[in-house]
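A quick write-up on the structure given underneath.
Note that one protein chain is taken out, while the other chains of the complex remain in position.
And now, chain A:
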Amino acid sequence: MILGFGSTVQKTYPGTTFELLSSTLDKALEMAHLDRGKIDGLIATFLPGTFDGNLALHFYTGQLAQYLGIRPRFLDYVDFGGASALAMLYRAEKAISAGDADNVVIIVGGKASPVRERKVTADSVDRAYQGIRLTPFDEVFRVYDDLNPVTDYALVATRHSHLFGTTDEQRASIAVKQRFNAQGNPKAMYKDPLRLEDVLSSRMVSTPLRLLEIVYPVDGFHVFVVGKSGGKSDLRPLSVKYFGEAHWPEMPPELPDIVSTPAVESSKGARPLLEKMDCFELYDSFTITVLLQIEDIGLAEKGKGGRFAQDVNFTYQGEIPINTGGGSLNVGQPAYMSGGVILEEALIQLNAMGEGRQVKGVDMVLVNGIGGWNRAHSTTLVLGE
């Protein structure tokens, strides 16, 4: 079960990445009523450049354990980008039930500001560092100074509008409703009320995606502690009620179309549970990402996500609450991967810790993560008692 969690997110962290991680781990352990000596498992994820500006740390999980003073019996590394955090939670529970470890810490995040300051994205770090290749066939794949993943999701948004008549206003309404939720979240970086006109008049970054439809990369960590039940944790005894993962490793041009994500497959087994969900936390790197998942997990038919975004009140006060803390669009995206943001918000809601944005009576939450090179991965998690 989940014994504790903690996060630290800020635009630019002045100290070292390890200090930032260490203090965040302490917050999570305090909630779990555990000390570091009891931790014997660690799972982490990493994108080149986003831990501390270095492109690689050799034996990353081992170095984390060394610095944090953890002697692991179990180490794992999950490489699904934004879908990683949910897969890590599932793997931690499996490791514990198999007897491979007693208490596992999950680490998501880093100090992304060195990449941001070089004016590249995590998926285009090859533009800023010497001798880097992102694929074995960069010569035919890397085109222009593409702003991947922004330009990639922009292609999706253009095509979605072409096929289904999805409008800019419909996507913008996702940003507006999430901002409403963010106003009740003390950790949100952006809390000023937002109107449709504000989103639609914000700077065009990559047509049709505008600035207020895109996450801001920040420094920060999310740490989760998973262990056996029966400890001193005050949290509800939550566990994974459903987990699905799916991977579409093809380059998107080779998919039958680009308007679906592997969430179609990863969420399949959760469909019968949809009616029982009290809220949904959906990966929100862009407004279009949320819209795709609304369709792919089955809240709306394919092509009708735009109308859903416009018509359904999905604020924390509404009938189908989505991204109740404002999501990464308002909290920021630590280390260019915000699986930790949505997982933490699910735990906050389930433990009635939502202060100004608590949904009433939350017993079951669906969390969906999307990630990897060109949205290759999706993980769907249902959490409850």
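The definition used in the following text is that a contact is a pair of C-beta atoms (placed from the backbone, for glycine too) under 8 Å apart; a residue touches a chain by one contact, two chains touch by 3 or more; residues count from 1.
FYI, contacts and distances are computed from a predicted model.
Per UniProt, the protein behind the absent chain is "ChsH2 rubredoxin-like zinc ribbon domain-containing protein"; the candidates were "Formylmethanofuran dehydrogenase subunit B", "Acetate--CoA ligase family protein", "ChsH2 rubredoxin-like zinc ribbon domain-containing protein" or "Sugar ABC transporter permease". If you put the hidden chain back, the residue from A:Q66, A:T207 or A:S229 that touches it is A:T207.
Checked against the full complex, the one of A:I258, A:I322, A:V362 or A:L383 touching the unshown chain is A:I258. Within the set A:L21, A:L86 or A:V156, the residue that contacts the chain not displayed is A:V156.
Of the residues in chain A, those that touch the hidden partner chain are 136-137, 139-141, 143-147, 150-151, 154-159, 162, 205-209, 250-254, 258.
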